[in-house]
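A single protein chain has been omitted from the complex, and every remaining protein chain is retained in its original position.
Think of it as A, B and C in the order they're written, each chain with its own count starting at 1.
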Amino acid sequence: MIPRYSRPEMAALWSPETRYQIWLEIETAATEAMAELGIVPEEAAKAVRERGGFDVARIDEVEREVRHDVIAFLTSLAEHVGPEARFVHQGLTSSDVLDTCLAVQLTRAADLLLADLDGLLDALRRRAFEHKMTPCIGRSHGIHAEPTTFGLKMAQAYAEFSRARTRLEAARADVATCAISGAVGTFANIDPQVEERVAQKLGLTPEPISTQVIPRDRHAMFFATLGVIASSVERLATEIRHLQRTEVGEAEEYFASGQKGSSAMPHKRNPVLTENLTGLARVVRGYVTPAMEDVALWHERDISHSSVERMIGPDATVTLDFALTRLTGVIDGLVVYPERMRQNLEATGGLVYSQQVLLALTKAGAARDDAYRMVQRNAMRAWHGEGGFKDNLLADAEVTAVLPPEMIDDLFSLDHHLAHVDTIFARVFGEA
Amino acid sequence: MIPRYSRPEMAALWSPETRYQIWLEIETAATEAMAELGIVPEEAAKAVRERGGFDVARIDEVEREVRHDVIAFLTSLAEHVGPEARFVHQGLTSSDVLDTCLAVQLTRAADLLLADLDGLLDALRRRAFEHKMTPCIGRSHGIHAEPTTFGLKMAQAYAEFSRARTRLEAARADVATCAISGAVGTFANIDPQVEERVAQKLGLTPEPISTQVIPRDRHAMFFATLGVIASSVERLATEIRHLQRTEVGEAEEYFASGQKGSSAMPHKRNPVLTENLTGLARVVRGYVTPAMEDVALWHERDISHSSVERMIGPDATVTLDFALTRLTGVIDGLVVYPERMRQNLEATGGLVYSQQVLLALTKAGAARDDAYRMVQRNAMRAWHGEGGFKDNLLADAEVTAVLPPEMIDDLFSLDHHLAHVDTIFARVFGEA
Amino acid sequence: MIPRYSRPEMAALWSPETRYQIWLEIETAATEAMAELGIVPEEAAKAVRERGGFDVARIDEVEREVRHDVIAFLTSLAEHVGPEARFVHQGLTSSDVLDTCLAVQLTRAADLLLADLDGLLDALRRRAFEHKMTPCIGRSHGIHAEPTTFGLKMAQAYAEFSRARTRLEAARADVATCAISGAVGTFANIDPQVEERVAQKLGLTPEPISTQVIPRDRHAMFFATLGVIASSVERLATEIRHLQRTEVGEAEEYFASGQKGSSAMPHKRNPVLTENLTGLARVVRGYVTPAMEDVALWHERDISHSSVERMIGPDATVTLDFALTRLTGVIDGLVVYPERMRQNLEATGGLVYSQQVLLALTKAGAARDDAYRMVQRNAMRAWHGEGGFKDNLLADAEVTAVLPPEMIDDLFSLDHHLAHVDTIFARVFGEA
Partner (left out) sequence: MIPRYSRPEMAALWSPETRYQIWLEIETAATEAMAELGIVPEEAAKAVRERGGFDVARIDEVEREVRHDVIAFLTSLAEHVGPEARFVHQGLTSSDVLDTCLAVQLTRAADLLLADLDGLLDALRRRAFEHKMTPCIGRSHGIHAEPTTFGLKMAQAYAEFSRARTRLEAARADVATCAISGAVGTFANIDPQVEERVAQKLGLTPEPISTQVIPRDRHAMFFATLGVIASSVERLATEIRHLQRTEVGEAEEYFASGQKGSSAMPHKRNPVLTENLTGLARVVRGYVTPAMEDVALWHERDISHSSVERMIGPDATVTLDFALTRLTGVIDGLVVYPERMRQNLEATGGLVYSQQVLLALTKAGAARDDAYRMVQRNAMRAWHGEGGFKDNLLADAEVTAVLPPEMIDDLFSLDHHLAHVDTIFARVFGEA
């Protein structure tokens, strides 16, 4: 998490102020619940609700002495609340506060990321329909294969980020639990109903069984899901980087007036945003393994996960938030060049229709293997600059013995390739 | 995937024979669907259904020449089917076969893993109820904290592997798609209905939009999920390793008669199975990042994912299958020592009840900070061997000024700690 | 990199001010070299040397417009230098400045880390010699094996961090190169002698062949090395966590007066520093794979590495620096309990000498397999509380038929185990 790759709302979620504010919400909710259950006096709940507060500088000061952040916070809180503060945190451990706070932070972070995904999906849908029938060459292995459309590329990304959304919702649910279960999670000094009530107030569900800490397989799943989403960001970014290559030139990141591409080479317009996204994806993926290594805490808990989460909690969510919105901007502003797409499509002189020819030959009775050889022979000649592919076929007696020239001519057409675009759009968007 | 850590059923899923058999199922289903739709003659479907077959040695031979496994397979298939073979694979690409095959393999692997998890859950449930009220010390940071029960440890693992099961079901659904969409996924030469029918026959759903390949975010999510499950294996294995330490001695892996722990030290009984599981968890986690790196294929597809999947497909599923069943065996046979648990629980002379004392002091009117100091003072003396904790408290005038001796005595009891075990069991198992 | 886990000197290395200061050093050195070679007027070198400077706020302002940090810096620099500024950066690309700057930052970071390692090695050596002959039980698989000494544990760590030092020196050399080679690295507009002179002034070596960027395999090796060192930190931290377990109690992190171990359980003294180090090790390891993914830049360069390095450059070095100094503090202050070590050593009633017995039996003529069975039989009885190991042996007629009782008695001694401590110390420290 560095300012260059941070957006304010997500970054604020991880500030000390926000953390202490959430702690206050948790302690208040817990005290209220205990008052409702008759465990502490109603005055205690009233006191913390009305006078509850904290002072960040004071917390820092106390923490330097006691080296324990929750105790430092409770000290500051007590200085605001007064003597009723002794009923606050009763039967809780620090982990009850810390882990429930992390659950609140991660679910809020997930909500921001879900909104990011919605924005990205909107942009992808718009560009997909805009270019639904804009033909371009499909490439496998970087080599021209058969025609597709630019809209289909966007539709693929739409489908992929729809899956990302579904996964993120599941990951959000996985971390949305509340633990107010006391030392080693036995509720020895706290009524389980307190946990249920706090959970409800915070929009969480009670952790069925905690061991002082909420189990870290939940968090591992959360960060792993962010890693998969980051990988989808990398995929779309890589596609744009390829399309912007000088030799391809089919699309280009929007280049602001005044922007300089290179200090040395003034003509350059580089896909720097998508390259940046490629790097950010690597970074977000890098947090997955540490999160998985956090799962195997010792016995009921150790605190090795804490330093990891203090770093990757903000780092992963802030960076992915930044990446998703940057990607949305790239898609929204992407300059698309249909004319260049058409030129590239035609650059191999019809080789991209070779499969049509192959299938027509077999349908007309040629053995598959014979057909393959006939097509490859003429394709290879064309590839090496010896005539166009169609002309070569028309001049090949073995071919024309099977397929009459007029049928060969019909095979060199986009119609087949665009025939099912509507079907695919209907599958992806529910409409075509 | 090495024989030492493989079980036959899962290993067989990744044999060449199984792969070709699934290819045959796919080609047969596709030809049948095309026959039903009137695209190829009914005789073609009949021929491939009745005479369809392959010869592994022959496929190997052809592949050495053409360097393309699907073409080699089709050659062998054609040699079984005869002239109608020219209708087989019509409009398909190799990827249609390969990716749909991988979907079948991964869903079958998931089914085996789900069965493994069911076995593990059964074992955990059994041991949890067996030791529901077997008290033992709960430890945070490896340090005695407060009492819990061995049944709660098993219940925690049960809850964790229940989550693993839910996640694996989601991951299974993520990879259970079928693509029969032809070159670059446009259905240029294949009716989308063929895909739907093949999907149905194979128990898959049609991939909404493929690009010759099924998008690899699906597989990344699958392998990431295996990595999280492996991390849960590591957690439970680590717990057992800790419990078996000489100084702890609360549980022990079953040690077969005739087994030798050490070639040099004949008295040793080592937790080698759970150490082994710890290592296997590392290995399975190691496959997560390569799977994520596979997502960003170039344009409509490149084949860089293939070598990764040929290795980690078997490696991850076979190893996790082995690990889960080994872990089930460890839990099933685990030798538990309740007497030693009781000894350890009492080893600190009642320090584990310090929080009870702290809470009683605050309830009786002491300021939280004062109470904390009173408890810590007497606890630290006991920790350093100066008297027992209870005796120290009883001898501390500041303490007894707040709490009468008979109340102090009542605090040193397991009752509080076991009071909510039933509540937790009801949450985890639906019954207590 | 978060303040909680940062030390000022390392953090400062990554501030914008430091970065711009190094850029200024590079541009100044390059201009001077060009002046010496007669490429630019001597006045240009004089101007930049005497008036060269920058203004961070101004750079930020310009960067918001041009979206290019080096151009923004050069603008600010030009405003300080005046018209001679047009000779600055001549023939250079941004990457020449950025990559050489990164080389300076990483080598300075390496120097700080090397100093950290020296501090840690000093502490380890001191504690090793202090406890050279303090006997304790050696454990394999967490199970008592045979006696060793606490000094040997420290010596092992000393040897391991000595290797870390050697590796870090190699990694430092790997990144200590300078590139001033212009666009795509051909020196088209810059004399290669400029690079050589700048390298010399900055304490670097010229990159033999750059492609606008310094190749990223160098950086991958650097971060991989940090990951291995972090893993060694984890090993030593894990050792201490184990030794501090309640049941083991052989060593303890220094616990400051006033420090609170738990908000709920006042008696607790937890190994929180070493648990924290365990987490930090995970974090540092997490940066290794992103750094490796940076290696395969496209063609002569893309900028995907940049966002990665902006994050992991500071994160990895600052976190490891913090971890190493924290570990040094832990070792320096570690409270060691030789008496408890002795108690643990004797806790199994002599079982730890079982190998001595085994070897004595075979030396006295028993077949290895027979000897093994004799020892295991008596060891297992002792393990299950049926008599002491030595007494069992003395009562076993098959044993005493081979070994006379007085020989058995001699075998239960530490002498054998401490006999070669000096030899090992001499190997590790060059003195015993």
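Here is the rule we go by: a residue touches a chain if its C-beta (ideal position, glycine included) is under 8 Å from a C-beta of that chain, and two chains touch if they have at least 3 such contacts.
Nothing here was measured: the structure is a model prediction, and the numbers come from that model.
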Seminar exercise, completed: Contact with the hidden chain, among A:Val228, A:Val248 or A:Leu297, goes to A:Val248
Seminar exercise, completed: Of C:Glu239, C:Asp332 or C:Asp391, the residue touching the omitted chain is C:Glu239
For this session: Have a look at C:Met133, C:Met407 or C:Ile424 and name the one touching the chain we're not showing.
Result: C:Ile424
For this session: Check each of A:Arg19, A:His144 or A:Arg235 against the chain that is not shown and name the one that touches it.
Result: A:His144
Exercise. Among C:Gly52, C:Gly185, C:Pro314 or C:Gly349, which residue is in contact with the omitted chain in the full complex?
Worked result: C:Gly185
For this session: Go through chain C and note every residue touching the omitted chain.
Result: 74-75, 78, 83, 85-86, 89-91, 138-142, 145-148, 152, 155-156, 159-160, 163-164, 167, 170, 174, 183-189, 192, 206, 208-209, 211-212, 215, 217-218, 220-221, 224-225, 227-228, 230-232, 234-235, 237-239, 242, 278, 281, 285, 288-289, 292-293, 295-303, 355-356, 359, 362, 366-369, 416-421, 423-424, 427-428
Exercise. For chain B, which residues touch the unseen chain?
Worked result: 2, 4-5, 65-68, 70-71, 74, 89, 92-94, 182-183, 189, 241, 256, 258-265, 270, 272, 275-276, 278-280, 282-283, 285-287, 289-290, 293-294, 298, 302-308, 310-312, 314-315, 319
For this session: Quickly run down the residues of chain A that touch the omitted chain.
Result: 137, 139-146, 241-242, 244-248, 260, 262, 264-272, 275, 289, 293, 344, 347-348, 351, 354-355, 358, 372, 375-376, 379-380, 382-383, 389
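Operating definition for what follows: only the chains that are shown with their structure count from here on.
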Problem set entry | Most distant chain from chain A by Cα centroid | C
Exercise. Between copies chain A and chain B, are the contact residues mostly the same numbers or mostly different, with half as the line?
Worked result: same
Problem set entry | Separation of chain B from chain C, taking each centre as the mean of its C-alpha atoms, in whole Å | 32
For this session: Determine the centre-to-centre distance between chain A and chain B, using the mean Cα coordinates as centres, and give it in whole Å.
Result: 24
Exercise. Where in chain B do residues touch two or more other chains at once?
Worked result: 139-142, 145-146, 242, 289, 293, 355
